[in-house]
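First up is the structure itself, then whatever we jot down about it.
The complex appears here without one of its protein chains, the remainder shown in place.
Order of writing sets the labels: A and B. Residues in every chain begin at 1.
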Amino acid sequence: MARYLALRLAILAGTLFAASVVIFLALEVIPGDAAAFMLGLNAQPDTVAALRAELGLDQPALWRYLGWIGGALQGDFGLSYTYKVPVAELIGDRLWVSLPLTLYALALSTAIALPVGILAAARRGGPADITVMGATQLGIAVPNFWFAMMLVALFAISLRWFSAGGFPGWADPLAALKALTLPAVALALPQASILARVMRSALIECLGEDYIRTARAKGLTRGQALRRHALRNALIPVLTILGMQFSFLIAGAIIIENVFFLPGLGRLVFQGITQRDLMVVKNVALLLVFAVTLVTFLVDLAYAAADPRLRTRR
Amino acid sequence: MTAIRPTALAAAAALGLAAATAAAARDDVTIGMQLEPPGLDPTAGAAGAIDSVTYANVFQGLTRFDQNGTVIPDLAERWNISSDGLTYTFHLVKGVTFSDGSTMDAEDVKFSLDRARAEDSVNAQKGLFAGIAEVKVLDPLTVQVILSEPNGGFLFNLAWGDAVIVAPETAATNATAPVGTGPYVVSDWVKGDRIVLTARDDYWGDPVSIRTATMRIIADPTAAFSAMMAGDLDVFPAFPAPENLAMFEGNPEFRVTVGTTEGETILAMNNGAAPLDDIRVREAVAHAIDRETVIDGAMYGYGTPIGTHFAPHNPAYVDLTELSAYDPEKSRALLAEAGLSDGFTTTLKLPPTSYARRSGEIIAAELAEVGITVEISNIEWAQWLDEVFKRRDYGMTIISHVEPMDIGIYARDDYYFDYHSPAMQELMAELTRTTNPDTRGEILGRAQRRIAEDYVNAYLFQLPLLTVSRAGLQGLWENAPTPAIDLTGLSWAE
Partner (left out) sequence: MKALTLPLGALLAGVFVVAALVSLVWTPWDVTALAVRDKLQGPSLAHWFGTDQLGRDILSMVMAGARISISVAVVAVGVGMVFGVPLGLLAAARRGTWVDELVMRFNDLVFAFPALLVAILITAVFGPGALNAILAIGIFNIPVFARLTRGAALSLWQREFLMAARVAGKGPLRISAEHILPNIAALLIVQGTIQFSLGILAEAGLAYVGLGAQPPTPSWGRMLADAQTLIALAPHVALFPGLAIVLTVLGLNLMGDGLRDALDPRLKERRR
């Protein structure tokens, strides 16, 4: 196990290193720079040059790359070009929107998906199952940003129950949760659809296994067998999907944050690119990559712990 | 400035505030704004949002604009100009303090102006200070600015937000912790959400009626609309969605004003690249565009047609729209004359503002009618600055030039229009040398005609300032001679 762990860790580090190089190189070739953006239409060339020097943009690329990675390893992510505050602080602020939004969406999606999936599996082939399968099929097909717009049209514009966008901060937790509700619903719907289908098929598969047949032979009803034996085993694929959805949600919220104008990580990265605040962009990008890789790593570990055969593969 | 001494005011405020507010009107206001400023230092960035927050509220200059664009005294209560027009002697207001308690004096003025024009200056409008040869401190309340040549627009230049007076001790940190001489301080900034301004108790000037102003950043036009409708906001200056204004106009709870801005919206053309280097082709483009349709489609009817690069509300404006009246027939004839009877293909690069994107689609369709094929590409600002502004890799673009009195850009050889006219450059040089207002107006008129007759660009419309406010809020700027949300005159009706 220790050797396997070391191997996986090395792969994790390697992926992160490769990602950092890819990100840095991509940002190197992006046309335009922060200095020109900040100074606008009346700027004179010498002023732009002076600002470039002040921001350190005139240093050689390798030097800036080493400076970035060296700093990041020590927890120093540099200073934002435009905001003039530490990037770590900006990211910290935005995480307080993105993370709660992700968890909110995840909680909603789970709360909807699991009961629905279980119901469909228990009534397999019945009208409830057919309804669930149809509805989830539709849920997967709906683009979340369009769904978000429709939610705004109904609940913010027509009914005025929620605001159409923005985030009031956590000073008033209820208001903050309210502001996150529509975005979380918009994010959760497609995820809930996928999850419900996974739950259903995992359960159905478990119900076909020998131990369930044995249980049924012992006289348990279908429902009892489902509750006592199948459910536990079906949770494994469900948890895997949940893990994947977490990383998907934290990055996939970029569009939803734009629809609702939430000051989260996604909007930060968008703004950063628009303003050529590449100091912000490269760090958020790396952070997102790190989050995705870490979740994949943990899922792999969980699998390996559950199934020792996997440790020798790959 | 004679009415109440600051200490007396502070005492009065401390003693009688509770009683006063019970009887009097509200003293707080919540304001919507679309763009968040990247920092709060107006001397180190071109973003209009910086000025929206800080101009007149946090920072002040020697002179300032009023809501109609007239230059009036601010930190300099009066000034003398030498007869040769080279020496300006400013007499500063006595007792002015920065919000950190320190006194503002002539040294601060000298520091601010020298810093803005220095070699390593990062002031976005460094050109405003180009003519300054020397700044001399005569005594703590008198400062002398010596110009290398007369400049009729110098007092105007000093009124810009980029020319505000800052203190040497705090200049470097103004982006995050602004310290100015104005009546408000920034008490809170929740990034991405709101900036809160609180009135200073030790303010040296006329007392302000609004004590707390919350500026909420609401970028999305739909959210702006619903926040205003829901009563979350008291006012939204520069309301971003003209299509939704009609829904406020019929409602007595709201007031909609349509004011002027300095934003000349133009279809800029690359005068340096074929076939747009041919004046006949540019004229053909101008005649192919129906301004009414553009204003109707892109701005829902709000906007004044312009025929040259000049603000229609300015007394020196000359209406030259006839020179480029909508006339597709003439357009086709001109193209044929230029040897392009089969039309031609060019690019139209559009920055992300909605007026540019919408106007772009309309103009592309109109140009197609006369045989000109434009390939639209929607790009972001940084790309626009790089491709269009810096490298001139474009055929056409649509943009609003929002700097006040910026007709001088047509005399700049390095500008992205690639327009080089000795006649225009001579006019601008003459303008700078001239201080007599009438003569200046006459020169400006000739300059407007020059660029209209050269069809440098197709001039579309003046961007309006659309403001929605709750009925009862008064003293708001109806026009925007410079990006600003001046809180000092704001109050609620009883």
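Here, a contact is a pair of C-beta atoms (placed from the backbone, for glycine too) under 8 Å apart; a residue touches a chain by one contact, two chains touch by 3 or more.
Note that the structure is a prediction, hence the values are computed from the model and not measured.
When the full complex is taken into account, the listed residue touching the unshown chain is B:225, out of B:225, B:344, B:455 or B:477.
Checked against the full complex, the candidates A:198, A:212, A:262 or A:280 give a single residue touching the omitted chain, namely A:198. The chain that is not drawn here is touched, among residues A:140, A:175, A:220 or A:301, by A:140.
Here one chain is not drawn; of A:87, A:122, A:273 or A:304, the residue touching it is A:273. Mapped onto chain A, the interface with the missing chain covers residues 11, 14-16, 18-19, 22-23, 26-27, 29-31, 130, 137-138, 140-143, 145-146, 149-150, 152-153, 157, 194, 197-198, 201, 204-205, 251-252, 254-255, 258-259, 269-270, 273, 285, 288-289, 292-293, 296, 314.
In the full complex, the hidden chain is touched by chain B at residues 220-222, 225-226, 240-241, 243-244, 247, 293, 296-297, 352, 354, 357-358, 360-362, 364-365, 368, 375-380, 383.
We take it that only the chains that are shown with their structure count from here on.
Mean C-alpha position of chain A lies 40 Å from that of chain B. Touching chain B in their complex are the following residues of chain A: 31-33, 36-47, 50-51, 53-54, 82-85, 90, 93-94, 97, 152, 156-157, 160, 163-169, 259-261, 263, 267-268, 273-276. Against chain A, the residues of chain B that register as touching in their complex are 38-39, 44-47, 119-127, 175-176, 190-194, 216-220, 222-223, 225-227, 229-230, 232, 352, 380-383, 385-387, 389-390, 401, 403, 406, 409, 414.
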